[in-house]
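Once you've had a glance at the structure underneath, I'll fire off some questions.
Of the protein chains in this complex, all but one are displayed in their positions.
After this line comes subunit A, so read on.
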Amino acid sequence: MIVAGSDCRSSCSCAGLKDYFPGENCGTLRNNEDRGIKIPRQLGRGPSSFIPVEEILKEGAESAPRRLFIEAFVSTGRVDNIIIVLGLHPEYLSCFWKTQYLLLRMDGPLPYHKRHYIAIMAAARHQCSYLVGFHMGEFLQAGGDPEWLQGLHCAPQKLRNLNEINKILAHRPWLITKEHIEALLKTGENSWSLAELIQALVLLTHYHSLASFVFGCGVNPEIDQEGGHAFWPPSPRSCDSSPASDDGVNSSNGKDAMQEVEVLMERMKLLQECQLEEEGVTQEEMETRFELEKTESLLVAPSVDIAEHTLPPNVLCFVEDPEFSYKDFMRRGEQAPPTFRAQDYTWEDHGYSLINRLYPDVGQLLDKKFQVVYNLTYNTIAMHHGVDTSMLRRAIWNYVHCVFGIRYDDYDYGEVNQLLELSLKIYIKTVDCYPERATKRMYTRFWRHFKHSEKVHINLLLLEARMQAALLYALRAITRYMT
């Protein structure tokens, strides 16, 4: 006889429900309002402040994202805003969801509350209060000690030891060495096992890059989070909460934007043709093109004019050494670390083999996720259909890796310059290196005529490329430690 306790997670938040059934009103809420109970009102319309809510929640959405939302709701008790935004790309969402579910809620070497705590640590590095707040709740629900949430100094030493590589992986992954791994694994009271460490590393990189996504897409706080709700009635003037209004392409610069798309299409066509003829490029030039792109990324550094917004203390307490941030590793006068040659340590051959040995299930899922995101295409560009976008996707992917110092021998980095305009480069660099500084202006300024779903698509590429880059550095360090 099989007897199973099908454990019902009763903590379904109304926010999730309402998001999922946009047309319906919870009857119980009404009743409560009649009884004089204050009902919080959601601030910000829709799951993202960059994307108008109509774009995301189309009436009669296709069944694919719908089913995934049901699954997410049933297994975690809510459909959070990230999931809803990702719903624009259901194929990706399904593997993203599976991976995250495995990392957080399935069998693994780490206890559940620690996984959430690691997520908090990772997200806090990018001052992502959305993820930090979210996982603080999950941490408590998993039975974590509330004391730990007072800050990193209250967490056990073992987790605090992780802080060093958390810091490095978040901002300058190329600095990670086998000594870091050694320090964590050396036997002692607070030592990590290799399997635990792998899970922690995957969690860290996952949440670093997810923070990029949250900022890159302007994901709104959940209704139950701080800053996600208010009790005062909506003032009629507060238009800023409806991003749809000012977002549309103005008629004045509409033409420019149209031209942008045309120019891009033209360039892609040109490059495709050139590829067959252009043989005059010397190897040396190829060499310098990468270096150029790398150094040029210096100039692309986002303007620092945005006032350093003050951090909520509940995020800051998880961060030690907050000054440590992405630094262009090509500054003059410094010994540049050797370029990471992509062919010498690839995810498909080496990364996967290692991870699959130490934490089997996740290797498979990550592999699938990388594959799906790299090959995801709808063959559209803005209003054009039937376009082969592989070149564009590869340019974005390789540019992200280039920003983190990974070089592909078989890629001509001149293409990046041709295909990615400056505003896009700024956006990419910001989202991947200083996600907390991403603004709506940046989001709207690049590729103005592109659909929102396409911009989310770009964000997916940024997310995964960044995760893979950091993971490759970390795994290479582990490989070096093991040999």
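One rule holds for everything that comes next: contacts are C-beta pairs under 8 Å (C-beta built on N, C-alpha and C of every residue); 3 or more make two chains touch, one makes a residue touch a chain; residues count from 1.
Definition applied: contacts and distances are computed from a predicted model.
Peer 1: For the chain omitted from this view, which of "GATOR2 complex protein WDR24", "CTLH domain-containing protein", "Peptidase S26 domain-containing protein" or "Chloride channel protein" is its UniProt protein name?
Peer 2: Matching the unshown chain against "GATOR2 complex protein WDR24", "CTLH domain-containing protein", "Peptidase S26 domain-containing protein" or "Chloride channel protein" yields "GATOR2 complex protein WDR24".
Peer 1: With the missing chain put back, one of A:Gln150, A:Gln259 or A:Ser353 would touch it. Which one?
Peer 2: For the chain that is not drawn, the touching residue is A:Ser353.
Peer 1: Which listed residue, A:Lys186, A:Lys327, A:Arg341 or A:His384, touches the chain dropped from view?
Peer 2: That would be A:Arg341, which touches the missing chain.
Peer 1: Contact with the hidden chain only, please: which subunit A residues?
Peer 2: Contact residues on subunit A toward the absent chain are 1-8, 67, 70-71, 74-75, 101, 106-107, 112, 142-143, 275, 279, 282-284, 286-287, 341, 343-344, 348-350, 352-354, 356-357, 367, 409-410, 479, 482-483.
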